[in-house]
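Up next, chain A:
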Amino acid sequence: MTAGGDTAEGRPETAAPAAIELRGISKAFGPVQANKDIDLRVPKGSIHGIIGENGAGKSTLMSILYGFYKPDAGEILVNGQPLTIADSQSAIRAGIGMVFQHFKLVQNFTVLENVILGVEDGRLLRPSLAKARGVLKQLAAEYGLNVDPDETIEELSVGHQQRVEILKALYRQADILILDEPTGVLTPAEADHLFRILRGLKAEGKTIILITHKLREIMEITDNVSVMRRGEMVASVRTAETSAEQLAELMVGRKVLLNVAKAPARPGAPVLEVRELKMVDDEGVERLRGIGFDIRAGEILGIAGVSGNGQTQLLEILGGYPEKGSTLSGAIRLNGRDLPLSGGGCNAAERRRQGIGHIPEDRQVEGLIMDFTAWENVAFGYHHAPEYNRGWLMDNAAIRDDAEGKMERFDVRPRDAALAARNFSGGNQQKIVVAREIERNPDLLLIGQPTRGVDIGAIEFIHKRIVELRDAGKAVLLVSVELDEIMSLADRILVMFDGRIMGERLPHQATTGDLGCLMAGVDPATTAPEDAIPPAHKHVEELPGESA
Partner candidate 1 sequence: EPALIFDLGGKFDKSFNEAAFTGAQRWVEETGGSYKELEMQSEAQREQALRRLAETGANPIVMTGFAFGDVLNKVAPDYPDTKFSIIDMVVDQPNVQSVVFTEEQGSYLAGVMAAHATQTDTVGFIGGMDIPLIHKFECGFAQGFKAVKPEGRVLINYTGTTPAAWNDPVKGGELARAQKSQGADVIYAAAGGTGIGVLQTAADEGILSIGVDSNQNHLHPGQVLTSMVKRVDNAVFDAFTAGTDLAPGVTVMDLAADGVAVAIDEHNQELVTPEMQAAIDEATAAITSGEIAVHDYMTDNTCPVQ
Partner candidate 2 sequence: MDKMPKWADVILTPLISLILAMAISALVILAIGESPWEALTTMVDGALGSSYGWGFTLYYTTNFIFTGLAVMVAYHASLFNIGGEGQAAMGGLGVALVLLYLPLPHWALALPAAMVGAALFGAAWALIPAWLQAKRGSHIVITTIMFNFIAAAALNYVLVNLLRPVGSMDPASARFPPATHLPKLSEMAAGIGLDWGRNTPVNVTFFVAIAACLLVWLLIWRTRLGYEIRALGRSEPGALYAGINPVRIIVIAMLVSGGLAGLMAINNVMGESERLVLNAVEGAGFIGIAVALMGRNHPFGVFLAALLFGFLYQGGGELALWTSIPRELIVVIQALVILFTGALDNMVRMPLERIFLAMRKRGRA
């Protein structure tokens, strides 16, 4: 029996039927057992958190509840009634709404069209659209969910897209709302706004299930929390009766250090100098509006910011592969030498030769070829290196040897170099990329989201390696949306917003509130404190242990 069972039984809510009750849910994807015999009770009118490592099976479980996947075994009760949820239509009818981790919106449809999709009244669109327009206006007023109903999705920011997803659920009159990692893409202020909405919904008696990796959010908003590990539900507890440390331990199965221990930096000469870097993409949108900074040897420079504010472009430009059709200006100097911004000399292979390593933001799309074996991936980007080649042919034996060594040193599991990359778990995939890039000993290492979706144990390991590289006198540029990660790793922090650098902070001086304002495009130093800090931020700062 899980811990959840014990605590739940002792609770007064058990008297009333739970909004959701799952019994013995199991689901396998081929050989992967994503969910194993899972029980879950979510009381009506509560906010229930679900946490767990990457791949623990959270999204799968919720997708089953939403009728997106069919469970192999198990039972679902909604409001005490057993229910077969054959497809999403039946879930919707049962009052369940879901906001997926990866939004399910049609990019070139308008907000209205997305909202009515699947719940149109009648065969013609016109009446449905008119009705939806009215309802949206009402919902906007009620919950502060403002979006222009006639804007197409691709024009909207990620935060607004998420609102559309929530509106979709509310338009379908969901009583039970599932949100899968909703805050990963939001600024702290946007996240606060979202939490206000969720509290409002809760006050109306709606039930909310919230999946997140961020323990702080769990502590802040949930009533109860369930922890998943490797497809199993390992605990369900009342939030008030637990702590972040305890939850982390439950997630990983051992004690975890939430902070990196590191010596103060001893910065040397500048390795990378960026001056007045501007970039306009092929659609004429200015993505970078004049960026300038230095990174010195033996220093980690952190760049914080909500994704989509130019960090991706910055990394790509430094990595040597600016977006197709973009125009660039400004200067980049590595160890005092100018790097070309376009033309033949500007490509990723050349940058690697110059001593720039790069751990990309998306390991599955860029950093690895998922169908290649682990050893083939170890040569990825360095396949021209002399030690991997013998004359005309590649020296596969040498690459394999090297790969096995790296996998050993970075504790990649399973230690099978012939396995295709897609068959490794996310954390282990990331370790392959990190091993490849760090062991090249680059003068400058570019890192994008090093631990996105990586489990806490692996995070600890990767962080340690990054600090070691710094201590070996190398320069590191760290881009992350995780403030905690930036604050614990970086020696200096820049915040990017809308293609600009909003400000620079030192980690020990910065607060999440301060950084959050910069991330939202507001400089608290130049604005009156009252306006700048949204009310909810006080609350954030009161949270223990996380932001220091």
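Behind the choice of candidates: all candidates are chains of the complex that A comes from, given by their letters.
Going forward, a contact is a pair of C-beta atoms (placed from the backbone, for glycine too) under 8 Å apart; a residue touches a chain by one contact, two chains touch by 3 or more; residues count from 1.
The structure presented is a predicted model; accordingly, all values stated were derived computationally and were not measured.
**Student:** Looking at the complex, which candidate is in contact with chain A: 1 or 2?
**Tutor:** Of all the numbered candidates, the touching one is 2.
**Student:** How about chain A: which of its residues touch candidate 2 in the complex?
**Tutor:** Chain A reaches candidate 2 through residues 30-32, 319-321, 347-352, 358, 360, 362, 365-372, 376, 379-381, 383-384, 389, 392-394, 396, 423.
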